[in-house]
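The other protein chains are all here in position, but one chain of the complex has been omitted.
For clarity, chains are labelled A and B in written order, and residue numbers in each chain start from 1.
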Amino acid sequence: MARIGVFVCWCGENISRTVDVDRVVQEVAKLPGVRCAINYRYMCSDPGQTMIRERIALEKLDGVVVASCSPHMHLRTFRKAAQTAGLNPYMLEIANIREHCSWVHPDRDEATAKAIDLIRLAVAKVKNNHPLEPIKVPVTRRALVVGGGVAGIQAALDIADAGYEVVMVEREPSIGGKMAGLSETFPTLDCSQCILTPRMVDVGQHPRIKLYTYSEVEAVDGFVGNFKITIRQKARYVDVTRCTGCGECSSACPLKKNKSEFDLGMGTRSAIYMPFPQAVPARPVIDKNVCAKLTRNKCGVCAKKCAAGAINYEDEDKLVKEKVGAVVLATGFKLYDIGKKDGKIAGYGEYGYGKYKDVIDSLQFERLVSASGPTNGEIKRPSDGKTPKNVVFISCVGSRDNAKGLPYCSKICCMYTAKHTMLYKHKVHDGQAHVFYMDIRSAGKNYDEFVRRAIEQDGAMYYRGRVSKITEQNGKLIVRGADTLAGVPVTIEADLVVLAAAMRPADGVTELAQKLNVGYDEFGFLLESHPKLRPVETNTAGVYICGAAQAPKDIPESVAQASAAASKVQITLAASKLTRSPEIARINEKTCAACFRCYETCPYHAIEKAEVRTRKGVLVKRTARVNVGLCMGCGTCVSACLSKSADIEGFTEQEIYAMVESLI
Amino acid sequence: MVQTDSISDLEFLAQTKFADCYQCGKCTAGCPRSAHMDKTPNQLIRLVQLGDIDTALKTNAIWQCVSCETCTTRCPKTVDCEGIIDALRQMSYERGMASKQQDAVVLFQKAFLDNVRRNGRMNEIQMIARYKIEGFAAIRRLGFLFNGAMLAPRMHMRNKLHIIGEKVRDRGVVRRIFARCMDGKA
Partner (left out) sequence: MNLGYYPGCSLHGSSDDYQQSLKACFDALGVSLKELDDWICCGATAAHTLNRKLSIALPARNLALASQQGCEELVAPCSMCSMQLKKAQKAMAKDAALAEEMGRIVEAQPNDTHVLNLLQAFDRVGLETIKAAVKEPLKDLKVACYYGCLLTRPPEVVGFDDCEQPVSMDKVVEALGATAVAWNYKTECCGAGMTLASEETVLDLSHKILADAAAHGAQCIAVACPMCNVNLDMKQSVIEARYGVKYGMTIYYLCDLVGLALGLTPKTLGINRHFVARKA
């Protein structure tokens, strides 16, 4: 016979003002199985909880119903109280007589009657509950970091310094990301590579970081604590263990006029090349689409020149498997393609990007300014190599543009545009920078002062208005803009135009997200669990995000998020076993017909196709089996199951039907 | 923005939302006539956003617009800027608020419509004659009367002067269409 205790809370007067709590207690005490029914002003308070604990001991209760506010508020509180008193926490149910009753029904009699019914339901359920134990899942105490930009580097270093092994996968031949290509960073004008490359070297040399560059994540299997990652190491055609990074191969290579990816097309590189001198790893790679040996079996000069015998034309892609317990996605961003249409995102035909050589984007300008860039830091027009005396910078190209398809603000452009005007002025003393802007977004520490410095001290001319069109006349770019503050159109004859293109997520991130069951928005930015309170977690347990992959942001924010993601990873990896809620699906393998409708419908891929065999290995039957590490207890399998073999622990069909029948 | 009856009427005429405009100025930047306007396109929209329709209705700017659709095409917020200027013109005309300086333009459009109303199609000579006479009465500049007259002989030599214009057969329906649209008849 059940021994249920019912505890009705007044919730101050939130409940008691509308619901007659004395009458409720009177009525529910009559329910079969109820040993005691008490009401109290604040059940969640210490005295309230103490009351529950004492009653459990006194009346030897085997089930508890707390009639109070929503379980969202205090389910955990009351379950802990029960556990302390020696009662399994899953033998406690909440009847929500506040949000579902006193707060929405003004009539006292009706509300009271409903409260009694709600408690009746809860009592019927708890009588059918059985004790549940949290599930323990073993954890592989290693992490995967996808992306070797500043965010990925920070996350990897934090996790590795905490004592865990990190596998880092980077698509490019070197880590460093976009930050490695910048000239200086705002607001301090620190040399970007000078502050980044020590970190890159740390990653390259860290005893606990296993670095795969020129590699991509091919497949992901498993679940939090137990991910199995397949990594594709693309063929470099260079044996990195033998190569000394001397650079003879690149010098000897006759094919020198290929557009350099690192210089964003502003410079050239050989067919065998190191992306930049500070690359980590400092090893070259052969561009297989261009190399004469690999495409037409001619040349082979680099192999002849290589003293270390490190060139290997027979190299092939390799598939490597790694086991990790947590994943951090730090895939970064790319710039919006100004000249072309990309699906529903339109380009800016009116700005002539791609048509006029002297119209470039902001990252390309960084390469011009950068001391290690294609012009050795001298600002030169791409068309004729002359020094531009009038440079126009245009903000919001692609961003904040509903018509083109990207309505959001890219956050960093106001700051880097101000930076660009300053760097330009520092190099071309008699030059004039012109900036067309809509607003100035400079909300960070020392940011607004930085922008004012560009205007007040370095003479940048700011026009408040957009640019309508750019045409070319006699070697100059005619920029037609406006200044809405003075209410006039403004036309500038520029030598060079720099477009602040929108930030978009890196290519291929949506495919990667699908492999990990991570959501992304309509623009491809990875989805955080909660925009305010959980910015680096995703809805997939064990997968975390950071940096520009989540939303446009600058370096300090990327670094902060990376450390945040690293700390979440450490929480996951800290225990040798992960505890999970037991309120997940359970399949009765005896009755399972192995139709696998549950397998087809499970949104978390948490159902496995298993076989039941005798000890001799003879197949007895096939069955569906729940992966207790992945299941999120959504109940889809329960509704899909035709043989009624699937059920949710803590919300079994028996428990639910008992509730329904208690009302009839 | 504050909504009044006039603003609602204007928004209905323009078929575009005024609140969407974030005053970026791209319309002004691309407008071929903005340098000659007393209020630039974005300023016209700003006046409307502020509720000051009257000032907008009295500007020269709205009659200087050549309806090239550059503003509408390039607007990042898909605001139909040309549509707003059309709406301002329609409302200005209806309320008789067009400025005197713009008589030349307003009278031209009016002469055009009167001519079509009568014939169903444009009779150029008839329309120009009427326009010049009415326009002179309003503007009182001799130059206005004779401007463009020099081209007439050359047009005649090229058989481009059709003294007798065409008339549509069913002129009744044309008149009824005009009456329904402009005179509020059923």
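Everything that follows uses one rule, which is that a contact is a pair of C-beta atoms (placed from the backbone, for glycine too) under 8 Å apart; a residue touches a chain by one contact, two chains touch by 3 or more.
Just so it is clear, the structure is predicted and the values come from calculations on it, not from any experiment.
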item: Residues from subunit B at the interface with the omitted partner, ascending; value: 13, 15, 32-33, 36, 63-64, 66-70, 72-73, 86-87, 89-90, 93-94, 104-105, 108-110, 112-113, 116, 120-124, 128, 131, 147-148, 151, 154-155, 158-162, 165-166, 168-170, 173-174, 176-178, 180-182
item: Touch list for subunit A against the chain that is not drawn; value: 348-350, 355, 471-473, 478
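Simple rule for what comes next: only the chains that are shown with their structure count from here on.
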item: Whole-Å gap separating subunit A and subunit B, where each centre is the average of the chain's CA atoms; value: 54
item: In the complex with subunit B, residue positions of subunit A that touch it; value: 350, 396, 400-404, 438, 464-469, 480-484, 487-490
item: Complex contacts: residues of subunit B adjacent to subunit A; value: 22-31, 34-35, 39-40, 42-43, 70, 74-78
